[in-house]
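All protein chains but one are shown in place.
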Amino acid sequence: MQSVGPVKIIGPEVNDEVMVPLATYEQPLWPSTHRGARVTAVSGGIHGVVIDDRMTRSVLLEASDASEALRLVSELKRKKDEMENVVGRHSRFTHLLDFHAQFVGNLLYLRFEFKTGDAAGHNMVTAAADQLITWIQQAYPEVKYISISGNYCTDKKASAVNGILGRGKNVIAEVTIPQKWVARYLKSTPERIVELHIKKNLIGTMLAGGIRTANAHFANVLLAFYVATGQDGANIVEGSQGFVHAEIRDVDLYFSVTIPNIIVGTVGNGKEIPFVQDNLKTLGCFEKREPGQNARRLAVIAAASVLCGELSLLAAQTHQGELMAAHVKMERS
Amino acid sequence: MQSVGPVKIIGPEVNDEVMVPLATYEQPLWPSTHRGARVTAVSGGIHGVVIDDRMTRSVLLEASDASEALRLVSELKRKKDEMENVVGRHSRFTHLLDFHAQFVGNLLYLRFEFKTGDAAGHNMVTAAADQLITWIQQAYPEVKYISISGNYCTDKKASAVNGILGRGKNVIAEVTIPQKWVARYLKSTPERIVELHIKKNLIGTMLAGGIRTANAHFANVLLAFYVATGQDGANIVEGSQGFVHAEIRDVDLYFSVTIPNIIVGTVGNGKEIPFVQDNLKTLGCFEKREPGQNARRLAVIAAASVLCGELSLLAAQTHQGELMAAHVKMERS
Amino acid sequence: MQSVGPVKIIGPEVNDEVMVPLATYEQPLWPSTHRGARVTAVSGGIHGVVIDDRMTRSVLLEASDASEALRLVSELKRKKDEMENVVGRHSRFTHLLDFHAQFVGNLLYLRFEFKTGDAAGHNMVTAAADQLITWIQQAYPEVKYISISGNYCTDKKASAVNGILGRGKNVIAEVTIPQKWVARYLKSTPERIVELHIKKNLIGTMLAGGIRTANAHFANVLLAFYVATGQDGANIVEGSQGFVHAEIRDVDLYFSVTIPNIIVGTVGNGKEIPFVQDNLKTLGCFEKREPGQNARRLAVIAAASVLCGELSLLAAQTHQGELMAAHVKMERS
Partner (left out) sequence: MQSVGPVKIIGPEVNDEVMVPLATYEQPLWPSTHRGARVTAVSGGIHGVVIDDRMTRSVLLEASDASEALRLVSELKRKKDEMENVVGRHSRFTHLLDFHAQFVGNLLYLRFEFKTGDAAGHNMVTAAADQLITWIQQAYPEVKYISISGNYCTDKKASAVNGILGRGKNVIAEVTIPQKWVARYLKSTPERIVELHIKKNLIGTMLAGGIRTANAHFANVLLAFYVATGQDGANIVEGSQGFVHAEIRDVDLYFSVTIPNIIVGTVGNGKEIPFVQDNLKTLGCFEKREPGQNARRLAVIAAASVLCGELSLLAAQTHQGELMAAHVKMERS
């Protein structure tokens, strides 16, 4: 593990310079992300904003036919308060926000959305969904349990639903980098970076049959960050489905990453490990704050770090041979 | 990290019982995967077979128009031998197998496929692609370099191309479990497991807008296995896109996992770390074998481990409340 | 054009036997769909239910940064009543139901959802979205217009959003067919039809990189129905993204189609053509009813017709050689 930065971040959740810990076997990730941190810091820092925050679990039930499933959903919509109480009775930190239904014949997929405070919330939403199923089955014994998770949640799968309906923290990080700093630090031009992003991240990913994703390597930085901060690393599957958006502004480079499904927490599994605790403290995510604020701060730092790594790699790929040279240099040292 | 098993595996690459190391913050993964190991072992073991093995890199070039791009591809098809030589001159272990082209207007995405021996091969294919671009540009100076990677490779993205054209090791692991062992070890029935798989993994994932994937949690086991064996863990993004296929055979349960994109190596980045070396040795993947055989053995073990974890979780989800109870029990102990 | 049936339908929107007009160059579609009509009628008829009904248009706006976009959306959520009035002032039949926002960097995609009465509503939602943009720009001049349609609507594209958030009529049609009628009319068994559906529609489509779709040929029947009833046929692109769900019930066959995006109307473009008017009249969709009821009736008939065609083709494919023989026979006659 190595820390890179400082990454300078501006916004309601983070207004700070932070050293970002990245745990990875792929060592070129460190200097590359560090370069991104430097160029964004001299450019005034990365603006980070949390668009949304919720955690989900979809249960799978079966009615005798579609009409019965539809009736059930209509009733549940009227009983949302009661459902909130069912959840609240069992957990102080889990709050039912809303639910969404999908029907396939007589099958019913109910996707519950919760607030889970500073926890990533996998287990909290499973427990809450469990309570909701028990309550539904008492009130509607004709409905059959099929699964506590119907894969419409969806956890750790490449899909479209999480981006559209939300799961985890939806974070946008953005920066405008003066042309001269693109030249000096990134050895490139705003035009070449924008062009590469369009032809590689947008068109290339589309060609590959990519789903709701347009980036070069969000997954790399995200996994290194997740491992270093005690997160469930397998959530990079959906976490890495995100968008770069880059444009020329005047002659400068506007560069942003939108990561709709960052699933992180500052409490829960993995957070009790000493080096994880150290990292979370260093990142300022162990402070006394409103429930959820530490986790959102962590998510913004994750997104800013991803931005640094993405920008640096794209800049490198605008030159033939540079990517390979960087790897060779790193591995020989 | 903890080892689970032994996992009993049968087939050309592995004919052995192996203890499988899993590094994860999610501790319930260990007993769950272990349960899968036990029930498959008493059922005679898991059959594993490697369907395909190749590593890819797609470069992105630009012609003046589509006709010029088409002419270039026609010429390259005739010069495949020469291209093989270009690759062979720079690396003893990298062999060009084939290439595939995609056209978008005047843009040309060339997806090169290589053998990379026992390495996962990320850097080897980048180096080889670099050589090929240099050679192409000397022969066809009218063609413009855009990127060493056009995201049609595709590395660590949720897409369809890797499953269709192949990237990494395509492995199938399968087992038939007698009804009585399903009852005794998994506390379920073949019928309920098959039903759950269809309604959750197939229909549920489809509903979620999933792309080429039908499983409950391949990502969890795969990441734990990758971290324990020094792999580039971010490759679980495409690695976890795989298929369960389950059926009733007579009264017993046929259960299989098909994982088309396992990207693992026994040499390269991360493999020099002592605990990784220990794990690879224990798994029997540090033997003197034909190049590629150790890596393929590792891939089969990965797939068999994923099968164990998947089977166990699905069985648990056939009962209301069991998943949550297992988590609670684990976390209290 | 030829009419097939009668198709017997049961439910709140249709409780009737209807002759279904299908306009197609693919003549085997007629006897095939007719066979499905016969077997479902003797089995007691097809149950049809409308799960949802709305039409959408997504506008594309640009803020200076993500925070500004987020602020705008927060304000719009508070001003929903005012937005409803903006829409209501310009059209008696268009009602704003809700809206959904997606953010990419500083880009903002607002997906408005409307009721459009008996019209499919393409133009009504465009007009309403136009009014809403004008109103937004007056109130928030800092926001820049990019497009009246940001492809997040989404109209006539293969995607996931319409199925998840809804566009058009979401209809489920279902039937239970006694084993003996499956044998007599379809020359097959419930088991073989269910098996084929799983291996072809679910697994095969997943393998193909299919997105939110699991059927054999919804597109064929839907297009023929759309052309015969004056619909915008290009809407089969998303309309054909739907799900078969089939199971054994006792020894009989439960067979259903779920079609979330049927976009049809009984007024508007194409409906003034005499043969279209005749067809809509025959289908009972020109009656005096509450706004929207005629269109929903039409959607249920569409779904029931798709069920007939799907069931018949699947049954045919359970036998080697039958599909080809049917084509040969038809084309020689």
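For clarity, chains are labelled A, B and C in written order, and residue numbers in each chain start from 1.
Operating definition for what follows: contacts are C-beta pairs under 8 Å (C-beta built on N, C-alpha and C of every residue); 3 or more make two chains touch, one makes a residue touch a chain.
All values reported here derive from a predicted model rather than from experimental measurement.
Student: Looking beyond the chains shown, say which of A:163, A:230 or A:292 touches the absent one.
Tutor: A:163
Student: Of the residues B:42, B:70 or B:248, I need the one that contacts the missing chain.
Tutor: B:70
Student: Return the single residue from C:236, C:257, C:285 or C:299 that touches the missing chain.
Tutor: The missing chain is touched by C:236.
Student: Could you please point out the chain A residues that touch the chain left off the display?
Tutor: The missing chain touches chain A at positions 160, 163-164, 198, 202-203, 205-207, 209-214, 243, 245.
Student: For chain B, which residues lie in contact with the unshown chain of the complex?
Tutor: 11, 47, 49, 51, 65-67, 70, 102-107, 159-161, 164-165, 170, 172, 174, 209, 211-212, 243, 245, 254, 256, 258
Student: Could you please point out the chain C residues that touch the chain left off the display?
Tutor: Where chain C meets the chain not shown: residues 25-27, 58, 60, 62, 102, 104, 107, 109, 123, 126-127, 130, 133-134, 145-162, 164, 195-196, 199-201, 203-205, 207-213, 215-217, 219-220, 222-223, 227, 230-234, 236-238, 240-241, 269-270, 273, 317-318, 320-321, 323-324, 327, 331.
Assume only the chains that are shown with their structure count from here on.
Student: Need the CA-centroid distance for the pair chain A / chain B, whole Å please.
Tutor: Here chain A and chain B have centroids separated by 23 Å.
Student: Using mean CA coordinates as chain centres, what's the chain B-chain C distance in Å?
Tutor: Measuring from centre to centre gives 37 Å for this pair.
Student: Can you compute the centre-to-centre distance for chain A and chain C, using the mean CA position of each chain? Integer Å is fine.
Tutor: Between these chains, centre-to-centre, one finds 33 Å.
Student: Please set out, as single numbers or ranges, the residues of chain C touching at least two other chains.
Tutor: Where chain C meets two or more other chains at a single residue, that happens at 160, 164, 209, 211-212, 243, 245.
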